[in-house]
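Below is one structure. I have some questions about it.
With one protein chain withheld, the remaining protein chains of the complex are depicted in position.
The block that comes next holds subunit A.
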Amino acid sequence: MEAPLTSDIQPGLSLDLRAYEALGGYQALRKALQQMAPQEVTALIKESNLRGRGGAGFSTGMKWSFVPMNVKGPKYLVANADEMEPGTFKDRWLLEGNPHQLIEGMILTAYAIQATTSFVFLRWAYKEAAQVIRKALSEAYAAGYLGNNILGKDFSLEMHLHTGVGRYMCGEETALLNSLEGKRAVPRAKPPFPQISGLFGHPTIVNNVETLCFIPHIVNKGAAWFQSLSRTGDGGTKIYGVSGRVNKPGAWELPMGVTMRELLEDYAGGMQNGYRFRGALPGGASTDFLTADHLDTPMDFTAVAAAGSRLGTGTMVVLDDQTCPVGFVHNLEHFFAQESCGFCTPCREGLPWTEKILYALEQGHGTEEDLVQLEMHTHLLGPGNTFCALAPGAMEPLQSALKYFREDFEQHVHEKKCPYGNHTH
């Protein structure tokens, strides 16, 4: 089973430039600069059907193709390494283990869109990754992979590391651009999309780390190879993860479309002794719960959507039978209420309200009317009613918890306490 992104990564080690080159690193860059026009790189990525691994799953090649190629002035590329979706720990692996894979992917992407300046937007918490990337950038500059006239060709690229200062909102691409401009990380109105008017008003592509790491491999081996890695129509491998009360929590690069059951049982080693599976968020905090009935769902963009959720980041958080679903969702809504940027009213006002209601339920003060209020919020804060995707994302676990774990909510109301004896902060 091929695992192109991670098979070269050794636990606790980071591949330096020499090691990366010895494994065939920067050959894709040579190939593209010598044999391919920028548009051909974009066409290849489009043909591969690579879909963004940050959560939204938009076609990467399509995204690039919206960049106007004949405009004057700078264009920018940003690697979104602000991994902050609760339950998600996949990009950390790629950043710490193989920084040059990301850098090569970024140079190829910049070449495709003819960007001259690029940034790695890294979250503050990834201290080790910051060190590793700083070293890798200086190696890449020294070797002539970055800077002026890369490999003697008529293409130049600067690459900078930007470390953030917190806030989940920075992961939203337009808020990220505001943050890079030194502003508060509030989202921007779309359109115009960043591909047309992004950083400092210039065409900009923002791609997730995992997405960018695939680019050298697709350039080397082609679109058909990439498709063949997958079990389904959504091409490639995917880094999946499992956390919660399982025997072996972790992350694995597997063919796109492995089932939830395989992840849970074959890779995560099943539930811990004494715990039973009740449900899981398939792709981070802002995805709808799936339950035991969905365990045979292939984990790709299409099938998870058909089951009523989203693949998201592909990193699953498990709810066991001894953890209170109301407390679980309270924890999530606490996070979302705290991380709301406060820019639009439904999100700023509605999220703290849901958090308070869930807290009241946990404390035994909840009423039937509260359940109606919660239900109402899932519509009021749903898609189309807020400025960005934060609040609709926050409503996904809530609406599905109300659907699948209704009896638990009712029990909190009727027994006037949390039947699990869990506490919330």
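Methods note: a contact is a pair of C-beta atoms (placed from the backbone, for glycine too) under 8 Å apart; a residue touches a chain by one contact, two chains touch by 3 or more; residues count from 1.
Please note the rule applied: contacts and distances are computed from a predicted model.
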Name under which UniProt lists the unshown chain, selected from "NADH dehydrogenase subunit E", "Sugar ABC transporter ATP-binding protein", "DNA 3'-5' helicase" or "Quinol oxidase subunit 1": "NADH dehydrogenase subunit E"
Residue among A:214, A:328, A:359 or A:387 touching the omitted chain: A:328
Contact partner of the left-out chain, one of A:18, A:184, A:379 or A:406: A:184
Residue of A:317, A:374, A:398 or A:418 touching the missing chain in the full complex: A:317
Sole residue of A:144, A:166 or A:419 that reaches the chain not shown, by the stated touch rule: A:166
Chain not shown: contacting residue from A:18, A:127, A:379 or A:406: A:127
Hidden partner interface residues of subunit A, rising order: 83-89, 91-92, 123-128, 160, 163-168, 179-185, 200, 241-245, 249-251, 281, 285, 315, 317-320, 323, 327-328, 331-332, 334-335, 338-339, 341, 422-423, 425
